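Taking it in order: structure first as structure tokens, then the write-up.
Every protein chain but one is kept in place in this view of the complex.
Let's look at chain A:
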Amino acid sequence: MFRLGLRSVLAHRLRFVLCTLAVTLGVAFAGGAMVFTDTLSHALKKNFAVSTADITVTPSSPIETGTDRPATFQSEVADRVAAVPGVASAIPQLMVSDVEILGPDGKKVENYGLTSFGAAWPRDAATAPFKLVDGTPPYGGSQLALDESTASRAGYELGDQVRIVTPTQALTATLTGTTTPAVAGAAAGAPLVTFDGATAQRLLLGKAGWTSVTVALKPGSDADTVSKAISTTIGDSVKVRTAKQVSADGRHDLDTTFGGFSTVLVLFACLALFVGTFLIVNTFAMVVAQRSRELAMLRAIGASRSQVTSSIVAESAIIGFLGSTLGLLIGIGVAVAIRFTYETLDLRIPTASLQVTPTTIIACYVIGTGVTIAAAAPAARRAGRLPPIAAMRDDVSVPERSLLVRILIGAFVLLMAVLFYAIGLNTGGLPGVVLIVLGAGTAVIGIVMLSPLLSRYVVRALMYPFGRKAPVTLGRRNAERNPRRTSATASALMISVSLISGLMVIAASAKASINENIAEALGTSQILITTDGTPAFSTQVGDRTEKVAGVRSVHRVRTETGKVGKTNVQVTGISDGTLDGPITTKYDSGSAAALGSGQALLPRNLATTLGVTVGKTFELATTTGTHKLAVGGIVAPNRQLNAVIVSLPTYQTIGGTTSDNLLYVEVADGNQVGQVRADILGRLTKDYPSIQVRDQQAYAAAAREPVNGVLAAVGFLLVLAVLIALLGIVNTLGLGVVERTREIGLLRAVGMDSPQLSRMLRVESIAITMLGSLLGLALGVGVAAAIQSAMVDNGLGVRDIPVLQLVAAVAAAMLFGVLAAVWPSRRASRLNVLRAIAAE
């Protein structure tokens, strides 16, 4: 039966071209992702796996923080570790992110998405996380060292003056040495600037402290034993890991930066395979229908049911295998291309030979072949059910299960979807969104099941405006004649279009909501100052701004991460008066006056989540420990203040750093906002090139920017999915032409000319396209609107349905529908009339 399948595939190559292409695309993206991830992590392991320290001790923090604000401890920890038996040396280290390195041109050095780190020069080179390459170690506040890659990328030589911006200040210092990048941990391979210990603490932390202690063992000591001893000596406040453990759970910044590629690829692989499945299902359904007489003949001459079925399965396995092979090859190409791209960036990123592991190869074949066989299975089963007698009959049709059962189940599923949807709408918030998305998923299944029924009426209604001329009627009836096929083809498009239209509505609503929320939240603060690079910036920025003529007041906002119970929260420290004008605040209860020492204001939703009211106390965990705070007031949701709000002194006591995240500037009466803004910029831009000084409109525009970014990135993927769905239409039409060869010959014989023939196919194509895109549009807009309703209190207060964009999207889909008919109609009009009529 395998040979039969192979022969059949070879004989009908053209029919399987698009099918194979669909599998190839999906596997290519999956394979590319896997090869790239393997190659990257191999490279990282090879170059950065070795920790130079035998044991590393880090502060254990009650909250999980990023690398930018790590927990710290004092030198005495290092002394106590050094006293543990078996320890040869215990050296405190300091390494934090949040540093900007400026080039000789005064602009930030391009790091291609990598975070820059700042470190203290270690007292002992043996366990240091980096090594000196050239020059001398930096000493004092006017000397620093850079990693060699960053130095050469920026064009700095030893002895040059280098400008650095740290969270506490901007400074210029002499480059005295170059180092390797960090060899292990989060900073591996990333740009690195180093100072001597005291300078580093002052510039990077603004206070005394270390982020780790590296331990070298005495010869003959066992790492595990000593590590246990350190744990017992110091207690719970630290985490002790051996070199082996460090490399095992080492998270690399490189990994997260460049690993993003693979996530995108994997997502697209899933979408491509999902949409492609519809194409494969259709192809096999049509191939079996076309060959039904031949298959029945096999049964008549003695083939068993399972033999007929397995011949079709063999065909699908061949297609899947072929598609997987091509996909794997293309995937390797994709990985090579990505690797080439990042290698040409002027970063000292380690390279390794391309890693095509057996796991990748097996996974690609399993995915590609598995999906194809699964998609072909229903057709294969139907083929097996053909009665042998069908070979003798003139008019063979493949037995199909009644649509009734399918429609009943579909209706039930759709009902469930509506139920989820309704409950979700009533629930609101994130749980509501989850329910609505669940409902949307269920609705897709329901609509796909119901669509054979829907297609009959919807197609008729949609095609009404096209008139009743013969080619139109014929095209419409062709779209109606096999509802399963039409609806499967349209469903693929429906899913892609619903994702796109949903995304468009949510993005538009998000942007409108951001606009409104910012307009509502911003009061008298006409100018806002933020930074582009690191989240926090030096307090000097505010100090200098205060001195600019025309500035009435500068209000500072500082933010940290914290935890209340199990809920992750932001903690915001604000200077006095910020809530009395610069930010418009509505109080549910309490007032800004209640923002005394040890008191906090909570936004309404956070208060509800935590279950606290005014006067109650709660415990806030930060990097420095747990702090008791009393609720002084509860405020209405405010975009600018969605956090536990405390005064700056309180912020200090709970361990907040002395650097600002956002400044609200009020302009004194009689001054032009534009002029004041230009003056502030003039004061700051030389030392702090990343500082952004914006008026309210520009600030809102900047806040909308990420939405556009997401829209562009996700939208690109979805457009690719739509293209695969359109390939499905080409496939259905093309196979339809093959299947109806004789009918087309007849139409030609009775006088249909080739423009009329093209028109007939175009109408069928437009009918399928419209069915898919309108169903998708309805579903997408409906779900997005519901999500917006559920998220009214979570920052999506405004519903904005971009009608013009949506209409344009559907119009584009229709245009593609017309294009999809081009190739099939060329094929159809080239059919020889005589041979077509004689065709079986």
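Everything that follows uses one rule, which is that a contact is a pair of C-beta atoms (placed from the backbone, for glycine too) under 8 Å apart; a residue touches a chain by one contact, two chains touch by 3 or more; residues count from 1.
Keep this in mind: contacts and distances are computed from a predicted model.
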{"item": "Chain not displayed: protein name in its UniProt record (\"Succinate dehydrogenase cytochrome b subunit\", \"ABC transport system ATP-binding protein\", \"siroheme decarboxylase\" or \"Monosaccharide ABC transporter membrane protein (CUT2 family)\")", "value": "\"ABC transport system ATP-binding protein\""}
{"item": "Option touching the unshown chain, where A:R742, A:R799 or A:R827 are the choices", "value": "A:R742"}
{"item": "Residue touching the undisplayed chain, where the options are A:T115, A:N478, A:S498 or A:T732", "value": "A:N478"}
{"item": "Absent-chain contact - pick from A:R7, A:K469, A:K616 or A:K686", "value": "A:K469"}
{"item": "Hidden partner chain, touching residue among A:T309, A:S501, A:Q756 or A:Q788", "value": "A:Q756"}
{"item": "Chain A residues that touch the omitted chain in the full complex", "value": "395, 469-471, 473-474, 477-478, 480-481, 742-743, 746-754, 756, 833-834, 837"}
